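Of the protein chains in this complex, one is absent; all others appear in place.
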Amino acid sequence: MDQVFAVENTSLLRWIILFPLMGAILNGLILRSKNVKLSGLVATAASAIAFFICLSLVNSYGIFTEDFGQVLDPWFTWFSVGRIHVPFHLEYTPLTGVMLLVITGIGTLIHIFATGYMSEEKSPFRFFSYLNLFLAAMLVLVLSSNLVGVFLGWEGVGLCSYLLIGYWYEDNENTAAGMKAFVTNRIGDLGFFVALFLLAAYVGTFQISELVTIFAGESSPVEGGVILAVLACIFWASTGKSAQIPLYVWLPDAMAGPTPVSALIHAATMVTSGIFVSVRLWPLFASQPAVLDWILWVGMATAWLAALIALSQRDIKKVLAYSTVSQLGFMFVALGVGAPVAAFFHVVTHAFFKALLFLGAGSVIHGMHHDQDMFNMGGLRNKMPQTHATFLIGTLAIIGFPLTAGFFSKDMILAKAFEHGPLAWGLLLLAAVLTAFYMLRAYTLTFWGEARTEHAKHAHESSLWMAAPLMLLAAGALLVGFMETPPILFNVHGLEMAIKASWYGMSGEVVGHHGRHLSHATEWILLLVTSAASLSVAYFSYTKFRDQKSKLSASGFAVELSQNKFYVDEAYQIVFLRPLSWVAARTWKFIDVYIINGTLHVIRDGMRIGGQVLSFAHTGNLQTYAWYFAAAVAIALVFVNWVV
Amino acid sequence: MDQLQFLTAMGITIFGMGVLGFLTRRSGIVALMCLELMLNGVNLCLVSFSHIHGSADGSALMMLIVLVAAAEAALALALFVAIFRQSSSVELDDYRMLKG
Partner (left out) sequence: MNLLGLFLIPFVSGVILFFFGKKWKTAQWANIVFHAFWGVAVYQCWANFDPSQMGEVYWSWDWFPMLNSKLALGLDGLSLPLVVLNYILSLLLAFYALGKEKLSPSYLALFSILNAASIGTLISLDAFAFYIFWEFMLIPMYFLIGKWGSKNRVYAALKFFAFTMAGSLLMLLAIIALSKTYGTLSWIELKNLNLPYDGLTGFHGLIFLGFLIAFAVKIPLWPLHTWLPDAHTEAPTGASVILAGVLLKLGVYGIARWCLSLFPLASSDVAIPMMTLASVGIVGGSFAAWKQVDIKRMIAYSSVAHLGFMVLGLFAFNVEALSGAMFQNLAHGLSTGALFLIFGIIYDRTHTRKIEDYGGLASKNGLLATAFVFSAMASIGLPGLPGFIGEFLILSGTFMSNKIFAFVGLSGILLGAVYMLGMLRKVVFGPMGPTVKSHEIVLEWNEWVAIVPLLVLMLVLGMSPQFLLSKVMFSMEWISALY
């Protein structure tokens, strides 16, 4: 097939993956150093080198550019059998470039933070090895030019997530959370498997570039139903990895891992991979609007459910976890309303402010001697001024305080939702308002009021190792929004250009999209309404929790529901896990042990008994045997003479 | 009844007596004698048929059997003597060592 775009080959891309991989091997297998500085240095260096390679790539191939060809690293053939041909090729697109910078940039900062945070560890090399391995897998996911390679990264990050959640493995709860994450993700990954099978059976290619250019739209050589099924399956996989209903349950439990892990994997990078893959494949999604509707409403329900749960959590990391789930819901809503740019924009800004919030929370937890209950905190703003300032910036960014990163991305999503329809907009706005409430609640409970426990009274500021990344991330949370701004404010469209240049010349217009464009007046009104609603609720929440006049936790049926996470985990236990476990135990006991082995033992015992019965004939007496002999001869004679 | 029928009937009768004796008598020595009786019944038949057919094969076979029977009788009697020395009985019922 002819490729209308220029292809450039480079072997630079593989080194982005190889450096973190080498870091992981060096730390985990060779050095195995108990010195946190050394392990941290090795890991940070590996990550930083990858970051600089990404920078040089972006520098040489461009990122906010309109006209873009294809940059390929044809590394090797992974496997090729019959109709299944899987090359292990890496590919750079501007979209990839943005994601690469986010992953390696934020990744490096988090590595630095972790060097301070994990200072009391017995085996820090294990932690840093996993963290580097995670980076390598995530980079495979992002760079791979075909979906099987993406799947390699996809499950690879899942493995690292499993290992890191269960990093403090001596505690059974942590390993249970790790296993829950892996298995839940596997349920999602089955969807990815089916998508790959469909591609192998009907489409014949896994290459993203070919899928996007040949199989999107009217002229697609395969039936639309197949593509629809593929996309539905990929979305199902995304609900696992990107924590949407019904598979989001693993993410809050994943907070059992060390906080830098929560920041890197469970907020900034891995959980957004579902959105990333969808944006890469966007022209396919755009050609199948049916799947977009599902995405929209699943995302919306998730955004709401998670926000409602976040309202009443006491653990600071749990609040942030549910807020992540909710924000991921926002991103899926953006995809659902046909705005991949908005979705990916939120991925980028969210990576900054959520990483910042998590690291801030980590700093707080570090200062509080690993107490995570916000009800035990209070008044930390004086004791941890840097943490407080950066956490505040993160909070403002997530609630969409004007001109912060979150403001631009959230506004863009809301504007696109409004274009889609007022219902989606209204619901999403309410979810955003909930965000403002619970985030200010978390912030105020932590940093304002009086210290409520001894730990809080004696909390200490973290070292520079931990404070420096916080500041850099805070700068990011303030500034990255300016890469894509609405027409009424600055009118910058860097990210849009980058993303559209990554679709191999496809437009990415949603089929049957009415393409309504908002007037400037409407945009202004939306902007003001959003900001006003969020900020007023935020202020209300702030005053409510600052004075601590009322009790910290309310009561009532709704609050119980929220505190108990709507009993979803319990429901899954009762509906799926226990019946399955019961069936498993019974099938094994009944079929294997009872029926099959039972039958065998009956046969065996039958033979044994038969033998014993027959052995009565063996009297041992010579004459008995002679009688048998005579009888046998007689029978033979009779037979020969009269029968034959 | 011609000569052949008579001789054959004689042989079968001797053989039948041997069989019955072997199956019913309890003494090992008697059982051994019955065994010889059976052989002699067969021998009689062999010789008669040999004579009728004018062929020496049967007679030759008979000679062989007599020879083997003599050897066998000697061996068996020696065994009985040995057994008798061990447990002072030649009653067949007393020996069930063949039982597995």
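Each chain carries a letter (A and B) given by its place in the written order, and its residues are counted from 1.
By definition in this document, a contact is a pair of C-beta atoms (placed from the backbone, for glycine too) under 8 Å apart; a residue touches a chain by one contact, two chains touch by 3 or more.
All values derive from a computational prediction rather than experimental measurement.
Asks: Check the whole complex and report which displayed chains the hidden chain contacts.
Replies: Across the whole assembly, the hidden chain touches A.
Asks: Taking the entire complex into account, which one of A:Phe52, A:Phe193 or A:Phe375 touches the absent chain?
Replies: The missing chain is touched by A:Phe193.
Asks: Given that one chain is not shown, which residue among A:Phe79, A:Phe375 or A:Tyr539 touches it?
Replies: Hidden-chain contact among the options goes to A:Phe79.
Asks: Of the residues A:Leu26, A:Ile63, A:Leu109 or A:Leu152, I need the one that contacts the missing chain.
Replies: Of the candidates A:Leu26, A:Ile63, A:Leu109 or A:Leu152, A:Leu152 is in touch with the missing chain.
Asks: Out of A:Ala290, A:Ala532, A:Ile574 or A:Leu600, which is the one that touches the chain we can't see?
Replies: Looking across A:Ala290, A:Ala532, A:Ile574 or A:Leu600, the contact with the absent chain belongs to A:Leu600.
Asks: In the complete complex, which positions of chain A touch the hidden chain?
Replies: 28-29, 32, 76-84, 88, 123, 126, 148, 151-152, 154-156, 159, 162-163, 166, 169-172, 175-176, 178-179, 182-183, 186-187, 190, 193-194, 196-198, 200-201, 581, 583-585, 587-589, 591-592, 596-597, 600
Criterion: only the chains that are shown with their structure count from here on.
Asks: Suppose each chain is reduced to the average of its Cα coordinates; what separation in Å results between chain A and chain B?
Replies: 96
Asks: Over in the complex, which chain B residues touch chain A? Could you list them?
Replies: Listed in rising order, the residues are 19, 22-24, 26, 31, 92-93, 95-100.
Asks: What does chain A use to touch chain B in their complex?
Replies: Interface residues on chain A, with respect to chain B: 615, 618-623, 625-627, 630.
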